[in-house]
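First up is the structure itself, then whatever we jot down about it.
Let's turn to chain A:
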Amino acid sequence: MEILKYIGIGLVLLGSIFLLLGAVGIYRMPDVYNRLQAGTKATTLGAMSLILGVGFMEPEWLVKTLILVIFIGIANPLSSHVLARSAYKNNQMPIIKNGIDAYKKINDSEKSEEN
Partner candidate 1 sequence: MNTYFVVLLILFGGAIISFAINKVSYLLSGIVAFIATASATVFFYLNVDTDNFVQFSLAGFDFQWGLNSLSLLFTYIVLGLGTLATLYSIQYMRFKNNLGYFYFNFLLGIGSMMGILFSQDFISFFIFWEIMTWSSYLIVVYNGNKTHKIGIKYMIFSGIGAYAMLMSIVMIYADVKSFLIADYIDYISQVGLSGHYLQIILLIVGFGVKSALMPLHVWAPKAYANSPMGYTSLFSGALSKMGVYGLSIVLLSLLTNFNTGENVSLGGLFEGINAEFIRIIVQWLGAITAVMGTLYALKQNDAKKLLAYSSIAQLGYIITGLAIGTELAVMGALFLAVLHAIFKGALFMAMGAVERQAGTTDMTKISGLVRKMPFTFIVTLMSIIALAGIPPLGGFVGKWLLYEGMITSGHYFLVVLIFFSSTAAFLYCYRILFGIFLGQEEKETINVREAPISMLIPMLLLAILTMVFGTYPGLLFEPIANAMSYIGYNDVVWEMSTISNVWGDKVSLDYVSLTIFTVFIVAMIFLTIKNYKGTRYVTTKDISTSGEMPTENENLTFQLNFFQPFERAVAPLYKRSMDKIYNTIGESLDALFNFVRTIYTGNGQTYALYVIVFLVIMLIFKDSIFN
Partner candidate 2 sequence: MQTVSLLNRFIYTWVILFILWYAFTTSLEPAELITGGFVSLVVASFSYKVFTGSGLKIFMPHKLFFVAQYIFIFILALIKSNFDVARRVLSPSLPINPGIVEFNTKLTNDFAKMVLANSITLTPGTLTIDIVENTFYIHWIDVKSDNPEIAHTEIANNFEKLLLKIFN
Partner candidate 3 sequence: MVISPVHYIAVPLLAAFVIPLFAKLNREFVRIIPGIVLLYLSYVSIVLMNQVSSTGTISEVLAGWAPPFGINLVFSAFSGFLASLMTFMGLVIWIYSYRFKKIDDEPALKFYVLFLMLITGAIGIVLTGDIFNLFVFLEIVGISAYSLTSFYRNRDGAEAGFKYLLLGAFASTLILLGIILLYSSIGTLNMADIAQKSHLIPTSLKVSIFILFVVGFGIEAEMFPLNGWAPDAYSQAPGPVGAAFSGIAVKAGMYVIIRLIYTLFDIEGSFQFLIVMGLITTIIAEVSAMKQTNLKRMLAYSSIGQMGIVMVAFGIGTREAIIAGLFLMLNHAIIKGLLFLSSSYLVYNDDNKLISSLSGLGKRLPLVSFLFALGAFAIVGLPPFSGFWSRLYLLLAAADKELIYLIAIILIIAVIEIVYYFRVINKLYFKDIKVKSDDVQKPSINAVISMSILGILIIAIGIYPDLVTSYLGNAADALLDKAGYIENVLVDINN
């Protein structure tokens, strides 16, 4: 069981580092969408890894930590999507370097329907 514990410690350390990375990501990136890009990936992995790590360190807790991990796996990207969509609907145009914005037409047509 020592092995599991060390794996756990590794996961916890890794997780915490990725969480920090996620935070740095949302701090450094230039707009909402890019912040979400960085934030979601890093925090999801970070949280899952840290929690799973705790599960390994305390094997009795494993089942419940798994539930948490699964929940975060579903909920976190989902919330990022909802945030991104809401930002777009709220007329926060993303930084587009190459002029490619396929979503704009959808949004515009919805807007015109409303009016």
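What we mean here is this: a contact is a pair of C-beta atoms (placed from the backbone, for glycine too) under 8 Å apart; a residue touches a chain by one contact, two chains touch by 3 or more; residues count from 1.
Selection rule: all candidates are chains of the complex that A comes from, given by their letters.
This structure is a prediction, so every number in the text was calculated from the model and none was measured.
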| item | value |
| --- | --- |
| Interface partner of chain A in the complex, by touch - 1, 2 or 3 | 2 |
| Parts of chain A lying in touch with candidate 2, wherever the complex brings them together | 18, 21-22, 24-25, 28-31, 33-34, 36-38, 40-42, 44-45, 60-61, 63-64, 66-67, 73-74, 77-78, 80-81, 84-85, 88, 94-104, 106 |
